[in-house]
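Complex shown without one protein chain; remaining protein chains in place.
After this line comes subunit A, so read on.
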Amino acid sequence: MTAAARLQLRGVQKAFGETEVLAGVDLQVHEGEFVSILGPSGAGKSTLFQLLIGGIRPDGGTIHFDRAPLHNGTARFAFMPQRDALMPWRRILDNTTLGLEVQGMDRRAARAKVAPLFAEFGLQGFERHYPAQLSGGMRQRAALLRTIVQDRDMLLLDEPFGALDALTRAAMQRWLQTMWKRHRWTALLVTHDVREAVFLSDRIYVLSPRPARVLHEFHVPLPRPRDASSSRLEEASRIEAMVLATLLTPEPAGEQSS
């Protein structure tokens, strides 16, 4: 990985009043790379995403995209929020075209662009349904479809499968891996699930509890597809164990601010 990173965060800090949330986060994501962020609940993972999409501004540090400082209003990212955030009043088809509509594409063109993808996302026949009529897994796939059709430089996925039952989640992870192999999106994923992170990622950042810093960076040099029958299962388990150990004993040789 000698090429310059697409996304580059250096020493990013953020506090909400007295609450220090991010205490200098450094991370990068390269072109076509799938990177995960693992961290305890309340560490500041969603806050990090908010900084990227311009919902809030950092108090310190720099964020660069393709070596240029990230400005508010330049929408580089396709963001999938922690809950699916589907609009209950829009049919699934119109939910998935939302990003395109905001970009100014007219409704008909947007629908024509999204409709062929419904089969691939396992949503065929549900175009005219409302979100309340879909199962949790289908809603999640619809939210993901809404995210990727925006054709942005990079995907930001905030716990996309967090609300799903274990079985559906496993199926969705497999499905996402297949999709990623095909499309090679550059993606940053937030998750609580160590196995999910190892299964999907090229690299994993483990954050400390709030105020968050990067505790450790793990590489996952396993070939894809990665499944239960994979000959490298043992290595995957070893990485999982290391990541878990870092998460559970979050104090390495620690210079800690406050």
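In this text, contacts are C-beta pairs under 8 Å (C-beta built on N, C-alpha and C of every residue); 3 or more make two chains touch, one makes a residue touch a chain; residues count from 1.
Following the convention adopted for this analysis, contacts and distances are computed from a predicted model.
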Protein name as given in UniProt for the chain not displayed, "ABC transporter permease", "Helix-turn-helix domain-containing protein", "Iron complex outermembrane recepter protein" or "UbiD family decarboxylase": "ABC transporter permease"
Which of A:5, A:85 or A:214 contacts the chain that the document leaves out: A:85
Residue among A:54, A:122 or A:209 touching the omitted chain: A:54
Missing-chain contacts mapped onto subunit A: 50, 53-55, 73, 75, 77-79, 81-83, 85, 87-89, 98-99, 101-103, 130-133, 150, 156
